[in-house]
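Apart from one protein chain that is not included, each protein chain of the complex appears where it belongs.
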Amino acid sequence: MGNKKKIINDPVYGFITIRHDFILDLIDHPYFQRLRRISQLGLSQLVYPGASHNRFQHALGAMHLMQNVVDELRHKGIDITGEEEKGLLAAILLHDVGHGPFSHALEHSIADKVPHEHISSLIMQKLNTALGGRLDMAISIFNGHYGKHFLHQLVSSQLDMDRLDYLTRDSFFSGVVEGQVGSERIIKMLDVVNDQLVVEEKGIYSVEKFIVARRFMYWQVYLHKTVLSAEFMLVNVLKRARTLTEKGEQLFCTPALHYFLHSNVTEGVFSSDPQALEAFVQLDDYDILTSLKVWQRYPDRVLSELSSRIVNRNLFKIEIGREPFPEEKIKKKMVVVAEKLSVTEEESAYFVIHDLVDNRAYSQQAGGILIRMKDGRIVDASMAGDEQTLKGLNEPVKKWFIAFPELM
Amino acid sequence: MGNKKKIINDPVYGFITIRHDFILDLIDHPYFQRLRRISQLGLSQLVYPGASHNRFQHALGAMHLMQNVVDELRHKGIDITGEEEKGLLAAILLHDVGHGPFSHALEHSIADKVPHEHISSLIMQKLNTALGGRLDMAISIFNGHYGKHFLHQLVSSQLDMDRLDYLTRDSFFSGVVEGQVGSERIIKMLDVVNDQLVVEEKGIYSVEKFIVARRFMYWQVYLHKTVLSAEFMLVNVLKRARTLTEKGEQLFCTPALHYFLHSNVTEGVFSSDPQALEAFVQLDDYDILTSLKVWQRYPDRVLSELSSRIVNRNLFKIEIGREPFPEEKIKKKMVVVAEKLSVTEEESAYFVIHDLVDNRAYSQQAGGILIRMKDGRIVDASMAGDEQTLKGLNEPVKKWFIAFPELM
Amino acid sequence: MGNKKKIINDPVYGFITIRHDFILDLIDHPYFQRLRRISQLGLSQLVYPGASHNRFQHALGAMHLMQNVVDELRHKGIDITGEEEKGLLAAILLHDVGHGPFSHALEHSIADKVPHEHISSLIMQKLNTALGGRLDMAISIFNGHYGKHFLHQLVSSQLDMDRLDYLTRDSFFSGVVEGQVGSERIIKMLDVVNDQLVVEEKGIYSVEKFIVARRFMYWQVYLHKTVLSAEFMLVNVLKRARTLTEKGEQLFCTPALHYFLHSNVTEGVFSSDPQALEAFVQLDDYDILTSLKVWQRYPDRVLSELSSRIVNRNLFKIEIGREPFPEEKIKKKMVVVAEKLSVTEEESAYFVIHDLVDNRAYSQQAGGILIRMKDGRIVDASMAGDEQTLKGLNEPVKKWFIAFPELM
Partner (left out) sequence: MGNKKKIINDPVYGFITIRHDFILDLIDHPYFQRLRRISQLGLSQLVYPGASHNRFQHALGAMHLMQNVVDELRHKGIDITGEEEKGLLAAILLHDVGHGPFSHALEHSIADKVPHEHISSLIMQKLNTALGGRLDMAISIFNGHYGKHFLHQLVSSQLDMDRLDYLTRDSFFSGVVEGQVGSERIIKMLDVVNDQLVVEEKGIYSVEKFIVARRFMYWQVYLHKTVLSAEFMLVNVLKRARTLTEKGEQLFCTPALHYFLHSNVTEGVFSSDPQALEAFVQLDDYDILTSLKVWQRYPDRVLSELSSRIVNRNLFKIEIGREPFPEEKIKKKMVVVAEKLSVTEEESAYFVIHDLVDNRAYSQQAGGILIRMKDGRIVDASMAGDEQTLKGLNEPVKKWFIAFPELM
């Protein structure tokens, strides 16, 4: 039994080997199996058809990298106990277990900005109770309370196994090769000094490429303008569904989505009402898309138009700018929409989206990435290279956008 | 307008370029967009997590290969007109448009063995009417009625663009590298002699590898024993849902699935009742899985147990044999199930599956693959190689299996 | 020191990690460094330009796979001591150290059919003396004298790390993707039963693909007809150089090649005369090609014509057949050559090559590949599959050829 190794095929790494029965048990749990039904990149697959992979694959991949980094650090003489290893593997495996379907859209519509890390933490606690405390170490590492800080950094930092896997995996499936990072190479360069994760100096170019790749993936994939358009359309259709529900309409929806349309689920509610978490772990992409498909045929024009456009990929046109768009441009678009689609002015607001997105490819403030120079000094990556490349990447970039249907 | 080239990222081929607006229009049509919601390999992703790709990607990929083969054959002096090119591209693009969700399971439960090619043909006709006959050529090629036979062979034969793409793509996403075929190399070796597609002699090893790879993919992916277990469980849960519906129970289900649970849709019905096709083009993976998720909580033990086991990947154990399993073994399993799960003997039949699968990696009878020898002779691939490898692959292989829950 | 891990970039496997200083020392030795100057595929790069890799890379790659299989077998509970591990790594690292430049051509011209395994063994012994016996274990495993037989099988059998690496590597560099074998997957399927290396039943398709890939590589790369032409031309130019030398001509050549042109080095000579081995370890591709380059300008027509044709890739045309070519055809070709190139009839024999090559993709007689069936039986791979694929591959294939300059 304790000897039963499980091998999983993975197109990215070839094979993922699971060495511990405990980890196998976690993978088999319905809470984790649910991640099979949550796409990793949500609506990005409307732009990159290959990106149909899901969070289940990503969590396994991150765990695989974690196993590799544990082997690597031990070879370098860093002490990681068997318990810590299992804690690390469990922590990274479950780090995204709190993601809902189309996370960003959900948080901006029916789940009131509850961060997925918070829900991951709640689900882990619930699992821990069921498992008689076997997740104590994982939770302690995940929350940053465990004595060895570098273990937490492996799970969550500017250069953690989460980021290494998602960049590798998302670029693999989207076919955006510029997003590739040399995960294996970076892992070989990792070490620990004074309980801090560091990269050896000769890995500095790999780190720079990692950060440049990350920026690339943000603007070309995660925040691609067509993806933004689709995601904000989804926000609006869910808001509309909530509004109609509040008005007493009985929309077709799955039991799990029903809960969220009828409740105002805040972070507080999640902590206090067990029903919220119970509904959440039932909710996945299938609830959302199935409902949209049915809503296409509903009489409410806002609901049906938006649903139909998402389902059939008839997305809003989007313009990007460095400044907010002028109020009057937005107004004009709304007037056109109201007329062409025969909706009220108020309803036309669902069709003209004005918002901003931002991203910072690297953040020294958030801990940065530390480099161990050949002379022993530990410096921030932005100070270690030949040029000032990383300096610029430390600055956040903001982009405003306006999205609206092309209606002539 | 006519100049508007569209480029789509594809992890398998890098880029897919769409040269014709007509093809773009087909891709944008809701019937084709629906393929985004039909996974290419159905429940195989329960075994190969990476295999979450969908039929939309496959259809685009096959069209990409078709564009390449058209270019290649023209370079070799084979005449393919602009109209024929567009017809070919449309035909391969739409060749799978009639696939329903989890095709095999569907055909064996609620869609009464209607072959997907038949439905593809019906949908193409419907589209053709809407497009004022612009699909005439595509349909003629697809159905094998067009004068140039080799065009049909490119769409449907022992070595067509469908097979070349699905083997390449399915092995790519599943991570089963043994299934890789050198599509590009094979395409370079294609030519046309007397209106027959042929492979040049120096491509004979590529053809053998292609056939061996195909066999490998069948037994390791498409008919992997765990996949069989899952698919036949799905057959049974849908059968149960139909039975309960017939008894008057109102099960949660989407409108599209509702139609199929309440009707007995045969090939004839598809041809005669427009509602059938209308419901069919609304049906996708999301209808099925969403319903299973809800059914987990239903009082009917058969329905809830099977649903829950599929959703949470708690699949039946399966045994494979060269002969049918003895009747008494099946009976014994049913008795255990009836007792442990507290179901009737009749109901226990849903939990003990005994059936067979077969596959033939290569079929000379179905047209085979023709090789043009250096001396000009045209011979079947099984006669062209040094050894008798392909002879054996021409024989069908049958496997019996029995699947049942592990209940101690 | 003992902790100094070395990481080498490898395009095939990503990274190769060297864990033992002893292995590092072997790699640093001039005998091993010499493999950098011996191309892996000799004149195959005249057909596959990418195949410019050398035996140094292959030896490192095979060692990498050996390290992986040691890890894998240990995880499965197979006992391999630290000494045995180092012996295995050293044995596979040095398994090809006795290869000369363009091995096949050399053995058929100036090195009188001394097999490279014999020379590898002699060089290992020489190294062992220098290293104070530290290669005892490696030599014992290499020669098949060590108690645990499966260790020898990992170095030399129908499914050894040598073959796994060279197929993977040669297909990678030549760009002949059909030659790819899933080395990693096969390694995961290996186990040891009764001191015999076995493959688990579920790996049977991987084994079949491995054998089919091997056959493919033989006929498409190693024995590609243009490669045959080039290699036999090289045989002839070296024979001519030997003949001229015996006649007293002083040809330009390097000191190492000088030795071989002036001596008749048989297996016995290698064992008895230390000078022979000394010259051999100085000899590499550079000696041969440099001499050919100079010989292009020599007055002897046979020497200069053949040299020039190889250097500038102006190779003989070659025809392949299942039977020996008729004597009179050969004669006729010789007459044409004699006339067109103004050489004597005797000399014309250098320009018309008639010979045969054979290959057996799989050999049950030579030990075969054993499969452990799920029911525990150990059977030969050719008996384990569904079909008779491997049966045919067990038969040797012979091809006759005739090669000659196109002079018309």
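As written, the chain order gives the labels A, B and C, with residue 1 at the start of each chain.
FYI, contacts are C-beta pairs under 8 Å (C-beta built on N, C-alpha and C of every residue); 3 or more make two chains touch, one makes a residue touch a chain.
Since the model is a prediction, treat every value here as computed from it, not as a measurement.
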Option from C:L88, C:A138 or C:V176 whose C-beta touches the chain left out
C:V176
Would you indicate which residue among C:Y48, C:F102, C:Y166 or C:Y205 is in contact with the undisplayed chain?
C:Y48
So which of C:P11, C:G268 or C:P324 would be touching the chain we can't see?
C:P11
Can you say which of A:T17, A:Q33 or A:S206 touches the chain missing from this structure?
A:S206
Touching the unshown chain, subunit C contributes residues 8-12, 14-15, 28, 30, 33, 36-37, 45, 48-50, 52-54, 56-57, 60, 172-177, 252, 254-256, 282, 284-287, 289-290, 293-294, 297, 311-314
Considering the whole complex rather than only what is displayed, give the residues of subunit B touching the chain that is not shown.
3, 5, 7, 14-15, 17, 19, 75, 77, 184-185, 188
Those residues of subunit A which, in the complete complex, touch the missing chain
177-178, 180, 182, 185, 205-206, 208-209, 212-213, 215-216, 219-220, 386-389, 391-393, 395, 397
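Please note the rule applied: only the chains that are shown with their structure count from here on.
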By C-alpha centroid distance to the whole-protein centroid, which chain wins?
B
Could the interface between the copies subunit A and subunit B be described as same, meaning over half of its residue numbers are common to both, or is it different?
same
Could you tell me the distance, in whole angstrom, between the mean C-alpha positions of subunit B and subunit C?
43
Approximately how many whole Å separate the CA-defined centres of subunit A and subunit C?
50
Where does subunit A touch two or more other chains at once, residue-wise?
14-15
